[in-house]
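Every protein chain except one is present and positioned as in the full complex.
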Amino acid sequence: MRYNTHYEDRKKTIGHHINLGIFVLLCIVNLTPFVWGLITSLKTEREVLQYPPKFLFFTPSLEHYITIFENNFFHSVLVTLGYSACAIVIGVTFGLMAAYAMKRYNFFGKKALFFAILCGIPLSIGSAAMVIPNYVYFSTVGLIDRWYTLVIINMAYHMPMCTWIIMSGIEGIPIEIEESMALDGASKPYIIFRMIPSLCSPSIASAALFIFIGTWNEYVSASVIVNSNAYRPIQVSIYNYLGFFGREWGPLTAAATAAVLPSLIIFAILGKYLISGLTQGAVKG
Amino acid sequence: MKRNFAIHVNRVILLLLCVVLVISCTACGQPNTSSNQQQENNQNAAVAEKEPIEITMWTFLDPNGTDGRGQTLKKIIEDYEKEFPYVTVSVETQDYTTLTTKFLTASAVGNAPDICWVESTRSPLIIEDGHFIPFEDMFLDEWSDEDIADVKDSFWDMAGDGKHYTAYMSRNSVSIVYRQDLFEEKGIDPNSIKSWDDLVEAAKKLTYVDENGMQVYGLGQNYAEGTNGTNYVIEALLSTDKLFTPDGTAVWNNETAVDAINYQKEMIEMGITPEYCVSATFDDVVTDFIAGKYAMIMSGNTRVPKIKEACAYDPDAVQCMLIPQLFDDTDMKIIAGGWMVGVWSGSEHPYEAGKFLEAMISREADCMWVETGGQIPMRQSTRETLKDYFADPDNAYLLVAQEALTNHAWMYPNNFDSTGLYLGINRAFNSVMVNGEDPMQALTQTAEDFNIAAS
Partner (left out) sequence: MKQKRNIIGNLLSLPAFMLILFVMILPVGYAIYYSLLDCDYMKITGFVGLENYKEFFASDLMMQTLFRTFVLSFCSLIISLLIGLLLALWIHGSKGPFAFALQIVGLIPWVTSMVVAALLWQWILQTDTGLLNYLISRIGLDKIVILNDKRNAFIALTIVMAWRCVGYAMVQILAGLKSIPRDYEEAAEVDGCGKFQVFRYIRMPLLKTPLLLSAIIITLSNFNNLTVPQVLTNGGPGNATRVLSLAMYQEGFQFYRFGFSSTIACIMFVINLLLVISYVKAVKYEV
């Protein structure tokens, strides 16, 4: 008996060690570029490309962070946060409406909408391939280079995924709840915009997260469809350091590190919703 | 009760939709009204000159940035706006890799900026598609013969029809960038390198393993398919003029190219150029040079200021020399590159835009581009004006670059599109090195591909 517990304990500790080992390996693989970028961003310019590379004993310096802030990086951060906020609020609202319609009503053109959502998924993921046609199209309708251009584009790009996620969230809500609410005198707008979101809030949160990550990391369309420096989102600012006169590793890694932080913070806060939001139904397809 | 709800819902939703529709209508309608307004503005401007206007320019430079070139541009804009108080110059910074494509598309659709920078390493053909207004229609008539003589070089008379459409800014020349300190360490005099064989000999001495255990290579080159940097094989074909027939047929499948490929292979076998030059781009080579991996690289001069800024060794040790003569009987040639800057033919303010372009290439501006921007001088007179500046050994590389551009430039032909040459040569070299193909066969294949795409 005593031997047995001892054996169990040992098995547990070994298992624990293996787990820890794999975790460390995972951290190394996933975090190396990130950490290396962070280290690089803190070096002085002359140390950045030095070989053999210095991992710890370099002269720490914030010069690259100062450079990026002098180059209006903060403006891009604010602009991109603005784009994300608008795209999330309007995108989630429209997505919710469409998802509700898809799930609770039968209407003319439902199949067309479904097909549009289907086409939209590859079009948004493969937007790089469409960049020239997109430019021509947006010029023709006069949507180039306005403050709302990127809001509209990001909203549209994530509309299919967003609708899809919320649709599966609504699927998990029994229709009886709605019916009894309606009998109790709840109006339809109240049901759609208050009750449904509160019942499938994780889905809403994960849809919002998808829009945020997408908007925050969108580069190809943004670089072509917006001209003014004032409307320049964050990824375009980062690319700016891969210039005609050479790669500026210091500011590049500084900007990239600074750009990852908001995503990480938001993930740390909303991460748990992401999983449970998808649980509610995205998996049901 | 329920019915009322339904009606209520319908109304609310209808209202929402109306709002959406109105928003989208104004969104779509706005460009029309604004362009109408602009047209009116334009007419007004003709009547009363002082109506405030804005001209836009696309470039990869950022006047609000911290680097010297951006600062120079900012200064030029400030001076210009003092002279033309009713004009605001708005610079829209673009990604240089997509800038040209974006301009071509915008010009076709009709909303390009007043002034645009276009990559000239592509093709002078762009000029002839009518994207730009000739200088003759804007300001060139006011120029004296002396002024014109000052800017007249192989770039100036690029267009086939004798007119002048674009100025060549951010010029790029190619030379050997080397490390004086390593040369001294190994006892090599850079001035003794007169031929390619001398260069190879020097590179052999400069290939060694340094105290940190890093392999240092004598000569860095780039052969990646997507790169636009020059290399030995391209140089050999350029200096013997065996790339194209005058009418634009690719004929690089010849003995010279085969010999050059074989010689390049030999250089790799000697160890002076690393084997992975096949996948190195221009940027990779520069990055590795900064890290100290190469003693010499064949590189564009535009990168020298960056190298000096970022290298871990003594920045003064970074020097340039002309690429030595490859063959006894022919002259060395380099591909002249840069950015063509012109006023868009659809511009609504061609006069003001032209004046701004003129300001960017004025005598004072040229000096500023050189001094604060680290650019190769464009005017002959600048060499005189900034004599002291060039006397500083730190800036001597600019003179090497200008020398190469003045006396050894190979200009892109203006009767056909020659831009596929890098891809053709590099792809052939890759096939030989990576897939073990026969050089002649590989060259013939890429020359055929080029000719098919051109037809």
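Lettered A and B in written order, each chain numbered from 1.
Going forward, a contact is a pair of C-beta atoms (placed from the backbone, for glycine too) under 8 Å apart; a residue touches a chain by one contact, two chains touch by 3 or more.
Just so we're clear, the structure is a prediction, and the values are computed from it rather than from any experiment.
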- Absent-chain contact - pick from A:L31, A:L62 or A:L78: A:L31
- Note on the structure: Of B:D114, B:E235 or B:D288, the residue that touches the missing chain is B:D288
- Since one chain has been left out of the picture, which residues of chain B touch it in the full complex? 9-10, 13-14, 17, 20, 24, 97-98, 100-101, 104-105, 107-108, 122-123, 125-126, 129, 213-215, 224-227, 274-276, 278-279, 281, 287-288, 291, 293, 417, 419-420, 423, 427, 430-431, 433-435, 449, 453
- Message: Even though one chain is hidden, which residues of chain A still touch it in the full complex?
- Response: 19, 22-23, 26-27, 29-34, 36-37, 49, 51-53, 94-95, 97-98, 100-102, 104-114, 116-126, 128-134, 136-138, 141, 152-153, 155-157, 159-160, 163, 175, 188, 192, 213, 217, 219-220, 235, 238-239, 242, 247, 252-253, 256, 259-260, 263-264, 267-268, 271-272, 274-285
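FYI, only the chains that are shown with their structure count from here on.
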- Item | Whole-Å gap separating chain A and chain B, where each centre is the average of the chain's CA atoms | 35
- Note on the structure: Interface with chain A, chain B side, in the complex: residues 1-2, 5-6, 8-9, 12-13, 27-28, 30-32, 56, 58, 60, 62, 64-67, 69, 90-96, 98, 101-102, 105-106, 108-111, 113, 170, 212-214, 283, 286-287, 290-293, 302-303, 305-307, 309-312
- Task: Would you pull the chain A residues touching chain B in the complex into a rising list?
- Result: 45-52, 67, 70-72, 132, 135-136, 139-144, 146, 148, 152, 182, 185, 187-189, 223-224, 227-229, 232, 236, 239-240, 243-249
